[in-house]
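Apart from one protein chain that is not included, each protein chain of the complex appears where it belongs.
Up next, chain A:
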Amino acid sequence: MTQDRSEMSEDDDDQRSPPLDLRSAAIAEPCSSSSSSSSLVVVADSTPNKSRNCISSSSSGTLTSQPFPDHVLENVLENVLQFLDSRCDRNAASLVCKSWWRVEASTRSEVFIGNCYALSPARLTQRFKRVSSLVLKGKPRFADFNLMPPDWGANFAPWVSTMAKSYPWLEKVDLKRMFVTDDDLALLAESFPGFKELILVCCEGFGTSGIAIVANKCRKLKVLDLIESEVTDDEVDWISCFPEDVTCLESLAFDCVEAPINFKALEGLVARSPFLKKLRLNRFVSLVELHRLLLGAPQLTSLGTGSFSHDEEPQSEQEPDYAAAFRACKSVVCLSGFRELMPEYLPAIYPVCANLTSLNFSYANISPDMFKPIIQNCHKLQVFWALDSICDEGLQAVAETCKELRELRIFPFDPREDSEGPVSEVGLQAISEGCRKLESILYFCQRMTNAAVIAMSENCTELTVFRLCIMGRHRPDHVTGKPMDEGFGAIVKNCKKLTRLAVSGLLTDQAFRYMGEYGKLVRTLSVAFAGDSDMALRHVLEGCPRLQKLEIRDSPFGDAALRSGMHRYYNMRFVWMSACSLSRGCCKDIASEMPNLVVEVIGSDDDDENRDYVETLYMWNNGCMF
């Protein structure tokens, strides 16, 4: 189940790891001189004689009468540290002393880099010698909303070329918001013979020709997941490029590929992939084709249904029994797709509804009437994404049935500020009353009330992620006319586990005062068109000790506010501020006072009158991997 959730959650992070007080330790590399007895003393005190005896018998080096203490300890450490999975624990262990740094570095096989510019590829390969899995994140999230120049960077190229030389055993690459070219994919396919998993989330720069090379050359490929990436149509039949024999494929997701595919080849591929559990089709696979695939792959657990429609007029003779195909898929627990849904065929999925733990209707314009009969069967649902076309009425139906719901995302069918809003505080209130186990919510709407948000804060105490987007800028509570301060205040106050918050609507400094006072666990904060003055930002910077990722746009925060957080920035993954009231001078001051911080100013005016104005500030800590 957790696996499926992490598949769907776009901005999931390792929520478990508390931030490290890295200070200078992580930034300054330990010197490479031979370790002195001081490090020995530190560790030796805690190692009883027992372990020493164990180790001397298992050490692979020559048995001398007095083995070098370093080697002994490092052997012990190696054996112990290999059990440490959590990167937070590993980061902590690496800071104990030089010896531990060395051993940890030599045993870390999975590396996570939250900002690809915080560390160079060369530093990565110098420090970690045995990496088999890399998770790398590039552009900041606001790049998704066209707030960054398209050629800004986050190129995968230097990473793949460096790793090609240093990690020939590499098995897994997981990229988010990176720029990846076909050449990069070709190099990857050629350099890593044991390569198993390629996951590209919100990436761009490549096309079907690059995918074809990966399909063809990575013979051990288990996972090929292309998720919400821009893939250019090079008119290459990449599905046919998979090798002819039985494949190792366990997961194949290409729902974002906007190109027709060779269905016959796909059918053949599925037929010779006995381990395939997850298959997410793109919208160029019709219902009829889906039907055929399902009959041949009843072992699937996760299915993206493709278009869920026909191109031509359906044949008036025998229409395939779609429900029967779904009935055969007893293991499907995660359903998505419906890219061009013909609603009259929706009842075909009834047979799997009762088993579903995850349902994604967010590309389907479904009315409440079509939706309610479906959702009424989905008692086990934990993750649900949909368009607001299901209306408050649909949300009420969700609240009545889906008592196990953990994650809800409601996207706008018409994503404009002044569009009709089919969902409102009514839906939010209903969800808060019916889905008490809710942990994560993303909700787009046109109108909201403090009362409903307060109700959610009181009913859904397990909330860790609360993202409310009232689409009209500066919009107040539409019943009382008051700012949304009290609502968001209640969320930070009552939801004691809250780690991620996105605010909207009319907000004064008071809302931020609440955040600073109560948001003690908040790691990620998104602010847009909110606040009255510098004080707002100061409250947050001074009051939220766990804050790691701060993204702000179009809010009246200036230099004084930015300066007030100087003591914090070394300990944060990044700060983004666009269309605020910052000056170049202040940014330069910060850059010079904090040498470990990279302070990037993007897109400021060149003309004289506005030269001092900073359009976008993006800063992050250099040398910390987070």
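Basically, a contact is a pair of C-beta atoms (placed from the backbone, for glycine too) under 8 Å apart; a residue touches a chain by one contact, two chains touch by 3 or more; residues count from 1.
Convention: contacts and distances are computed from a predicted model.
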The complex's invisible chain, by UniProt name, from "Isocitrate dehydrogenase [NAD] subunit, mitochondrial", "Auxin-responsive protein", "Globin domain-containing protein" or "Proteasome subunit beta": "Auxin-responsive protein"
Residue among A:74, A:104, A:182 or A:439 that touches the chain left out of view: A:182
Of A:111, A:256, A:335 or A:398, the residue in touch with the unshown chain: A:256
Sole residue of A:117, A:350 or A:411 that reaches the chain not shown, by the stated touch rule: A:411
Touching residue (missing chain; options A:78, A:230, A:433 or A:600): A:230
Those residues of chain A which, in the complete complex, touch the missing chain: 142, 144-151, 179, 181-182, 202, 204-207, 228, 230, 232, 256, 339-340, 362-363, 365, 387, 411-418, 444, 469, 471-476, 481, 506, 528, 553-554, 578-579, 602-603, 605, 615-616
